[in-house]
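All protein chains of the complex are present and in place, except for one that has been dropped.
Naming follows writing order (A and B), and every chain is counted from residue 1.
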Amino acid sequence: MHSFKLISTFIKINIQMAVAYRADTVVNILLNLMWLGWELLTLSIIFSNTQTISGWGFGELIALLGVFRLINTMMVALIWPNTEKFNQSIRDGSMDYTILQPVNSMFLVTFSRITIWRIWDLILAIVLITVGINISGDLVTPLSIAHFILLAFSGVVIIYSLWIVLIALTFWFTKFDNNVTILHALIDAGRYPSTVYPIWLQIIVTFLIPIAVATTVPLQALRGDLEGWRIIMFFAIGIASFIVASQVWKRGLKQYSGASS
Amino acid sequence: MSSESIIVEQLSKTYQVPEREGGFGAAVRGFFKRKYKDVKAVQEVNFKIEQGEIVGFLGPNGAGKTTTLKMLSGLLHPTGGTANVLGFTPWELKPDYLRSMTLVMGQRNRLAWDIPAADSYLLAQAIYRLSDDDYKKTYKELDELLELEPLMKKPVRNLSLGERMKVEIAAGLLHRPKVLFLDEPTIGLDISGQVKIREFLREYNKRTGATILLTSHYMADVTALCERIIIIHHGQLKYDGGIANLSRRIAPFKLIGVRLALSEDEGLGDSNGRDLSKYGDPVQNEEDAEKVYVRVKAEDVTKVTSRMLSELPIHDITIADPPIEDVIERAFNE
Partner (left out) sequence: MFNIFKRLWQVNWAEQWQYRANLAMYILYWLVSPIIYLSVWTSIATANGDVNGLTANDFITYYMILLIVDQLTSNIIIHIFGYKVQDGSLSGELIKPIHPMLTNTLVNDIAFKTLNMMLLIPIWIGLTLLFKPQFDSVSLGGIALAIPAIALGYAINFLLSGIITSLAFWTTRVYSIHEFYYALIMLFAGQFVPLQLMPAVIQNIARVLPFQLFMYLPIQIIQGNLSAQEITQGYVTGILWFIAALIGFRIVWRRGVKQYSAVGA
């Protein structure tokens, strides 16, 4: 309950900020629409030249774009702004205040900045997924929807956990303010099914920076392409990665306070 | 229950600082095998502070003041010794402990820069789980003492330094902490700003009975607020006692700074190189190279000044208290 109250306070504050910089917000919405147009244009160019791309049709890639935007929304609305704030707070020392608040610091670091207007991206993502599935003619059952939601959720958790680990590294290597570049760089690989990539890149986006697990995999579940044990495995990976990330964060805080070693 | 709110025993902190040589080769070697050097920031410090006391915590830069405050607030783990604040061990960071103390650092911002302080206060209310009634009551009191209301609606970045310090301090007090750790709360403020913060702290202490441990660069902060002073130097406790006793130990002195009007062909300004040692101890001052400074016993100030005025072509003369570091350096380094 308390967490909800805190998040709603954070949202309130961030609305204030969005209002204070409303012209920027409008410009950003326009740019966002421009990129959506760009993404749809690239898909239509691809499919004016081919029927399928490694077994995926036009509708399925639209749906994949929707799933990608789901992850991307988390990135843009939470992760990038909070990374910026986090790195700033390590540089200027205001991290000290964050640690001394009687609330879980990982929670505070995650939610203190929220790019509010990006929430509409979520709606857009759901529209893209629905429209895409419709175009593709794939058979969708309530069970496969449930699988999709489960795996999309664990995909989000896996990427989030990776982020926590990456920023927690700053506690050990204080000058590491490039901490999220690798995530930033590879996120775009989620726009296309991971099977189009050469094998070494597939390994990277599945195991190292598991962006494919958050985009391609849930959509495979929605199409009914995924065996039951895989679904359970990916979900288990989601939970495990969150546990690992929380532990790394705790260790990081200990390192910061000099309790380790 | 004992009336002591802070008990510190044998508290020590040793940092391991990686030793780095310059150059690429050294950097590569350092990556695999680092050499560390021990830096003893705080060494076996003991003291007790009663509930409701205001204690000045003094020492030159790098003496270990901030390290001690960070350990007492819970940010840093000590390498030895114990501390007990309000019955808690600070570095366990128990939420109940965090709700009953505050740390305010003059050089660090707690409030979000781009939004009005009022919004950050609402966040603090949520974080500390304060009921609306409690929050309003505390805010009203703080507003009375600090005149916050006119500052609440402006984005923090538009406030002056003094105004910002007021809202920063108040932000740290919204949850009515019983113990306040203040690290340089008046740094950078002009005299009237310093006075306002000082008066506020005295009044706040009187009203709430909160324990205050503060560090400051300004001797005036300490003399105005604290009856008791703890001095730390090179990580070691050097003095713990009344301020009156301290002044007996430290011979009071002042700094006289003069800028000489030299003869026309020499031009004005460069007073360096003039030997003023017959008036007092010459002092180096890097901030103001155009002036020469001499250190003079407080009781001799009038005498020396009038002698200088009659004997030297004085363009400008100032008399000031020496910086606190200087006082301590002289008292405890000899």
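Just so we're on the same page, a contact is a pair of C-beta atoms (placed from the backbone, for glycine too) under 8 Å apart; a residue touches a chain by one contact, two chains touch by 3 or more.
All figures in this text were calculated on a predicted structure; none of them were measured in a lab.
*Asks:* Could you list, sorted by label, every displayed chain in contact with the chain left out?
*Replies:* Per the contact definition above, the missing chain touches A.
*Asks:* Where the complex has a chain not shown, which of A:Thr52, A:Thr174 or A:Gln247 is the residue touching it?
*Replies:* Candidates A:Thr52, A:Thr174 or A:Gln247; residue touching the omitted chain: A:Thr52.
*Asks:* I need the residue numbers on chain A that touch the omitted chain, in ascending order.
*Replies:* Residues of chain A in touch with the missing chain: 23-24, 27-28, 31, 34-35, 38, 41-42, 45-46, 48-50, 52-54, 178, 181-182, 184-186, 188-189, 191-192, 195-198, 200-201.
By definition in this document, only the chains that are shown with their structure count from here on.
*Asks:* Between chain A and chain B, tell me the centre distance in angstrom, where each centre is the average of that chain's C-alpha atoms.
*Replies:* Between these chains, centre-to-centre, one finds 43 Å.
*Asks:* Using the touch definition up top, name the residues of chain A that touch chain B in the complex.
*Replies:* 2, 5-6, 9-10, 12-13, 16-17, 20-21, 92-94, 96-97, 99-103, 108, 254, 257-259, 261
*Asks:* Can you tell me which positions in chain B touch chain A when the two form their complex?
*Replies:* It comes out as residues 13, 15-16, 70, 73-77, 79, 91, 93, 95-96, 98-99, 103, 105, 107-110, 112, 114-116, 119-120, 122-123, 126-129, 155.
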